[in-house]
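Sharing a structure with you now.
One protein chain omitted, others in place.
Right after this comes subunit A.
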């Protein structure tokens, strides 16, 4: 079968800049391409050529970053090429324009987050999209259920295919291939003889690492030799540090245990940090689709503490490969869950082993690929719909603000995967160079940070001087008043 897989306008494929969707595509391609004739359409990148065929897979790369521009190029490509099936990743708004130029192809969708929500796609367009796609696959039951709630008619078309992990790359720290790296990392960062708690993710209020940091004073009273490792790249950003990062830093500074913050870690080195850790904690506060880090932690043989938010609990068997924190706003939930693991060494070991087992038996890419192949085969059995009345359907960006939504909104909206400005910039020949560059930029930003600190101090001094003068004046006024009344 001739199949076209279409990525998003944000990040290139293969995942040289990371990204969950891009990792998903790259992980399944080796298996899918053995069965089908596959073309991957994605965005161009200076490190990648615009047209190439690698291992029998054809890659076509067009300008992206902005949805409307990407859409235009995608439509042009689809118009000029024929496919039996077109599989679109996480962009329901591409469906109708594509259907319009490929009326005889089956169209399937892969949903990775909330792109069906009304502020992302108008209900009118969404309804038409759901009519014209053959099938929809989601990365968690949670993602599927949100679509079902919004559009009950879609229910029968939706199924969950959990993502996967390269269990040969993510390995437990005691695996012969990993022991050396584990020891090197632990030595280099003063983590020898420590029980290392790992957090990996964006430093944002949504992801909630502050709750873990606030749980640590209590935990460190109960358990000796704890250490925290935070793998996440937003300690420094282009606009200086965000107030959230400042807050987390300030809290971390006062912890009685060592805190290692890695900053940016290159894609092909992340597994080493998992291997160096002893326990994995996900602190997400928002309704998250299902964070990939869970699979990676499992493969690395780490016991997992995660939160009852979004799809995250779906890959945890409570008490077997980890624990689920019911009320993640309260740090105490993390104290309890982490304590339960740390206080029982045999349970801790068992959980890690169970996690590894699960990763190998359930969450490998070959399993994801075979489910996807079945999914496509089923999609081919569905009848091709006919696109009528295309004109009245608005392809426009839906209104940004839905007042009803605004009023009811409790949880923060997930952020789109954004490639960092610095990552976008300029051509680099390979990952290492990119890595080097990022490190350099980090240094630059540290410098900027220092400068900012100095500025703040000066501002503070000025304000305090003003205040002093004010209170002096005030005092004088009061005294004058006294004199007068006297």
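The rule is short, and it goes like this: a contact is a pair of C-beta atoms (placed from the backbone, for glycine too) under 8 Å apart; a residue touches a chain by one contact, two chains touch by 3 or more; residues count from 1.
Throughout what follows, contacts and distances are computed from a predicted model.
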| item | value |
| --- | --- |
| Hidden chain of the complex, named as in its UniProt record, picked from "GMC family oxidoreductase", "C-type cytochrome biogenesis protein CcmF", "CotS family spore coat protein" or "PTS galactitol transporter subunit IIB" | "CotS family spore coat protein" |
| Residue of A:2, A:58, A:169 or A:214 in touch with the missing chain, whole complex considered | A:214 |
| Residue of A:101, A:150, A:251 or A:360 touching the missing chain in the full complex | A:251 |
| Subunit A, residues in touch with the chain not shown (by the definition above) | 205, 210, 214, 241, 243, 246-247, 250-251, 253-254, 401, 403, 406-407, 409, 448, 451-457, 460, 463-464, 467-468, 470-471, 474 |
